[in-house]
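Missing here is one protein chain; the remaining ones are kept as they sit in the complex.
Let's look at chain A:
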Amino acid sequence: MSIQIQAVNQSFHGQTILDNINLTIEPQKIYGLLGRNGAGKSTLLNIISNRIFATSGTVTLDEDSLVDNDHTLGRLYLMSEVNLYNERTKLTKLLDVTTRFYGDFDRDYATQLAAKFELDLNARFGKLSTGYRTIFKLIVALCVPADYIFLDEPVLGLDANHRELFYQELIETYSERPRTFVISTHLIEEIANLIEHVFVLDQHQITVNGSVPDILDRSYAITGPDADVRQYTTGLNIIGQDQLGGITAHYVYGALEDDRPIPDTVKIEHLDLQKLFVNLTNHQEVAHVN
């Protein structure tokens, strides 16, 4: 029981978009897919949900191919930035169509959610603001009976109150009917404790793939006088640093040297997910050259 992504490559006009992606997505878990703009997140989600074809590699669900397979397609749902709906169609009509396509679409819950978000279902899709377009697509995503729901930028254009409401409803519906959610977002702090497992896509490759507590447990900020910090972190996997006066902070991802004495002047703390992500995906030197 899982989605297996094996050796997936994608290139377009000779440019690599995805480079040898290997992932397992298990049932009933909440995942975060993090990556900077242009890292390839949307392309990956589009390949998994069979909207585009990979240049090479396989995507399977319980060992059945997901490519052009009517049996598996209904078990997945991708909510993306792309607006696939006819602008002139009323939202109630769009829900009718979705209900016809997905037999067990939860129409009652959709109506409840629309009321909570104060979305008028008699409006036409084209008349909605950016935020309300997102809200409508979210409502559909939370009410389809699929086992794997992919949310690409689920809070795009949502104000703080609506984001709060979305996270609460996500947990509520997940608790009632556990299923997999893969959330791709730039608002890392808001989902840091919500996700169980994280994938970081950086420069077209998966660079982090693990449970959030395990990953944070291996992430350190080592702060103190410059010389002491440098001495302590020699040979460790330093992913970034900050400096303020004579105080230096080194960010380390990976194991520390257990038998190395920690100077009294040096403080060791754990990083949060956002700080870790920023340091892992900062390629300033490279960016300048390009």
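We take it that a contact is a pair of C-beta atoms (placed from the backbone, for glycine too) under 8 Å apart; a residue touches a chain by one contact, two chains touch by 3 or more; residues count from 1.
As a convention for this text, contacts and distances are computed from a predicted model.
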> The chain dropped from view, which UniProt name applies: "GntR family transcriptional regulator", "Diguanylate cyclase", "Nucleoside ABC transporter membrane protein" or "FeS cluster assembly protein SufB"?
Replying inline: "GntR family transcriptional regulator"
>> Can you say which of A:Asp19, A:Glu81, A:Asp96 or A:Glu190 touches the chain missing from this structure?
In response: A:Glu190
>> Of the residues A:Asp217, A:Asp242 or A:Glu257, I need the one that contacts the missing chain.
In response: A:Asp217
> Tell me, which residues in chain A touch the chain that this view leaves out?
Replying inline: 30, 167-168, 171-172, 174-175, 190-191, 193-196, 213, 216-217, 269-272, 275
